[in-house]
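The complex appears here minus one protein chain, its other protein chains still in place.
Then we have subunit A:
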């Protein structure tokens, strides 16, 4: 069960330190957990794991394809590798290794792809991923998550450690606004209804969940009733929940820090089409654009991923 954070304006732990501390905790209780890096330990904080658990940390250097293959080999010998690199290098660059050495061979690899979308900041277009979810959804059996905050990130990693297979979670390295209270629990493959509502069904994921809540609350003050779902597991998708909550809505709208092709929006669109849900539908995300440099705040604004922009999109249907 989850409880919503009391103050959504406050930020939690930096997600990278949440990942580091969670992996350290997992390593204390499970001698099969291994952490792996591709020379970004300074950026991810994984150097702390190298210090605390040197025997179960593997530095792979700037060679991500090899890192994924080594992770597959570790899985063959019974280990549970957790790899980190920036989102584009954790998915786009190593897709074939994840697909074949990982999934096709039924190995277990857990992946933290950091700084998705606008979180990339000054690292810019070469380090931006708007397509990681689309790629990862293509891998048969893969679990694909977008963490809303550090509470959820911690829960996701612990859940991954208990499952076999290919598991991907994307998340900012830095601190993001709190959505959940500490100790909240979730279920892989189940969306979380954060707010009930009658008119609009708003489905969001990751860091944009708090923006979606801001938007819903603002519209509510203006007399509208908005339902918000945190669809933190994009695969497997909670189709049952979408079907149920779509009933009698004026609009279903998705909101993601990702391309509108292949991500959350596409996944929800597939359900709407296949289940014959007779409700207007809109995807809000990045449309046919590459990334660029700028502060995360600038990029969020530039790519229309703010509560204000979302509100305007919804108002077109009210």
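Here is the rule we go by: a contact is a pair of C-beta atoms (placed from the backbone, for glycine too) under 8 Å apart; a residue touches a chain by one contact, two chains touch by 3 or more; residues count from 1.
Note that contacts and distances are computed from a predicted model.
Undergrad: Leaving aside the chains you can see, what is the UniProt protein name of the one that's missing? Options: "2Fe-2S iron-sulfur cluster protein", "Transketolase", "Hsp70 family protein" or "cytochrome-c oxidase".
TA: "Transketolase"
Undergrad: I'm checking contacts with the chain that's been left out. Which of A:56, A:84, A:224 or A:249 qualifies?
TA: A:56
Undergrad: In the complete assembly, which of A:12, A:41 or A:69 touches the absent chain?
TA: A:69
Undergrad: Which is it among A:100, A:193, A:269 or A:293 that touches the chain not included here?
TA: Once the missing chain is taken into account, the touching residue is A:100.
Undergrad: Using the document's contact rule, name the residues of subunit A that touch the chain not shown here.
TA: Residues touching the hidden chain, for subunit A, are 34, 55-56, 58, 60-61, 63, 65-79, 96-97, 100-101, 104-106.
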